[in-house]
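Let me give you the structure first, and then I'll get to my questions.
All protein chains but one are shown in place.
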Amino acid sequence: MGDMERGRAKYDEVYGEGAADRLLAALSGPGSDLGRYGVEFNFGEIYSRPGLDLTQRQIASIASLVNIGGVEPQLTGHINAGLNVGLTPEEIVEVIIHCVQYAGFPRAINALNVAKKVFEQRGVA
Amino acid sequence: MGDMERGRAKYDEVYGEGAADRLLAALSGPGSDLGRYGVEFNFGEIYSRPGLDLTQRQIASIASLVNIGGVEPQLTGHINAGLNVGLTPEEIVEVIIHCVQYAGFPRAINALNVAKKVFEQRGVA
Amino acid sequence: MGDMERGRAKYDEVYGEGAADRLLAALSGPGSDLGRYGVEFNFGEIYSRPGLDLTQRQIASIASLVNIGGVEPQLTGHINAGLNVGLTPEEIVEVIIHCVQYAGFPRAINALNVAKKVFEQRGVA
Amino acid sequence: MGDMERGRAKYDEVYGEGAADRLLAALSGPGSDLGRYGVEFNFGEIYSRPGLDLTQRQIASIASLVNIGGVEPQLTGHINAGLNVGLTPEEIVEVIIHCVQYAGFPRAINALNVAKKVFEQRGVA
Amino acid sequence: MGDMERGRAKYDEVYGEGAADRLLAALSGPGSDLGRYGVEFNFGEIYSRPGLDLTQRQIASIASLVNIGGVEPQLTGHINAGLNVGLTPEEIVEVIIHCVQYAGFPRAINALNVAKKVFEQRGVA
Partner (left out) sequence: MGDMERGRAKYDEVYGEGAADRLLAALSGPGSDLGRYGVEFNFGEIYSRPGLDLTQRQIASIASLVNIGGVEPQLTGHINAGLNVGLTPEEIVEVIIHCVQYAGFPRAINALNVAKKVFEQRGVA
């Protein structure tokens, strides 16, 4: 399975240098293995697979989170990640609007509001 | 809003010539307006928007349906649509595997089984 | 709390004479208490409350089941119940179409197909 | 499909004069089309359909949102809308209690707390 | 069905003496019957059943809430209840980590953060 070094490298590729260390520090204490799995499995394994580039993966991640609903911290993280790997703000907005067909209006509108907060924080139009 | 002609054209672009007519015939009878909205709003409006190409839209659609769960007919349809617009079987499988992080194993495995049935029906490896 | 006699009477009022007996027979064996709670709590307690008439309750039940998704047996039951208490087929279809805003198209379309099967079985247009 | 003028009129009928303008202003900026669809499709199309009156539609909307869970802003809006179109506070509470059968206790209790906040803000018992 | 006295006693066994009175006071006002059902049905009936001990019931409750998502107040309550009936903090963390297979990472991580807050409030490591 994905090892920690590969996960850490991929995580930092998506979120910026030192980001995996900061994540693991934030998730230390009880249940810290869950944070470790997030890096090892999600990034060392899944995100490190060939077959989709990082912009395609972020489209799938954002669409997933819009449909799950009620996971604002992760949606904030993955919208930031989307911008980091080269999705434009317009493409991210468009993914959210696309999902209204499946997730319904309440979840799509709440996701759009999360995106607008991220754009504001990063100073993008 | 999206009109019927634009929706019908976009639906046929994704599903093949005459597909919208077949869909609307299948959804005739009580509640036929819901099928009409599916063509007018989903295809005449959402799918006709600029900002994402059809392969990106199908990644978002497939990821949405994996996460919702229990919508096998629509997942079958959108995996077919994904192949129609140029996603490879590998990319579709990869979207489903990617979603395991969010949707959990049961929904991802059930979605993969739907994809394998579609591939078999179409005779793709 | 709701007692069995009140639940049985209310259940039969909605589903027809002898229906509670048939339900309890079908749910006998392991876990039969769950069927008993369904009669005692859902019908002896909730459905027996004042404040909403039975057509309003069936609108809420059908809308709930459309949004939950993947509960076709219960949706079949509650669409039948809706017709029994006086909702027209048009009103039931309309509730399902109304829910597309919240539940998204896949769940609404699947629910509509359940309704159409019920209408066919009962020979209503 | 529903046009903007019909949607705006229906939205204002439910939420009060000028409400559609305020909504569209609040949803301006990135993704403003999603707010436009909310007015055009949800209100210009779905809410403008015959077959159910506005109190029946609000029962279906509130039941939907209780079952989806985690959509407090929309639940707040639709409980207000329910009062606006003539549902009594007792009927709204009763819809939420009815949904406990399907949505489970946590979501029903959280929805009831949203209703109580709305009642307090509007000064209704 | 479960009567109020049995529910009150079981609730207090789980949450501490006087807890049912405090709950019912907090849920008084509109819809207070929902709080009453929570005590009568959930505690007077379900929790009072033989067949599982209270630590097993809390494992099932916590796993349920992790998978539902977006029900932080109830998750806080049931993690406290788990500690009250004898689950160790390690066991509670382990239930949450176990659920990542089914609920996905976002919901598992959010649930872990709820647990950490409860542990901190109670001064447990």
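The letters A, B, C, D and E name the chains in turn, as written, and every chain counts its residues from 1.
Following the convention adopted for this analysis, contacts are C-beta pairs under 8 Å (C-beta built on N, C-alpha and C of every residue); 3 or more make two chains touch, one makes a residue touch a chain.
Just so we're clear, the structure is a prediction, and the values are computed from it rather than from any experiment.
Colleague: Among C:Gly31, C:Pro50 or C:Gly123, which residue is in contact with the omitted chain in the full complex?
Modeller: C:Gly31
Colleague: Identify the residue among D:Leu27, D:Ala103 or D:Val118 that touches the chain left out of the display.
Modeller: D:Ala103
Colleague: Please identify which residue in E:Asn42, E:Thr76 or E:Asn113 touches the non-displayed chain.
Modeller: Final answer for the missing-chain contact: E:Asn42.
Colleague: Please identify, in ascending order, the residues of chain E that touch the omitted chain?
Modeller: Residues in contact with the chain left out: 41-42, 46, 49, 51-52, 56-57, 59-68, 90-91, 93-95, 97-103.
Colleague: List the residues of chain A that touch the chain left out of this view.
Modeller: Chain A touches the missing chain through residues 1-3, 33, 37, 40-41, 44-45, 49.
Colleague: Since one chain has been left out of the picture, which residues of chain D touch it in the full complex?
Modeller: Chain D touches the missing chain through residues 100-106.
Operating definition for what follows: only the chains that are shown with their structure count from here on.
Colleague: From the mean C-alpha coordinate of chain C to that of chain E, what's the distance rounded to whole Å?
Modeller: Averaging C-alpha atoms per chain gives centres 29 Å apart.
Colleague: Could you give the separation in Å between the centres of chain A and chain D, each centre being the mean of its C-alpha atoms?
Modeller: Using C-alpha averages as centres, the distance is 30 Å.
Colleague: Would you give the residues of chain D that are in contact with at least 2 other chains, written as numbers and ranges?
Modeller: 33, 37, 41-42, 49, 65, 68-70, 90, 93, 97, 100
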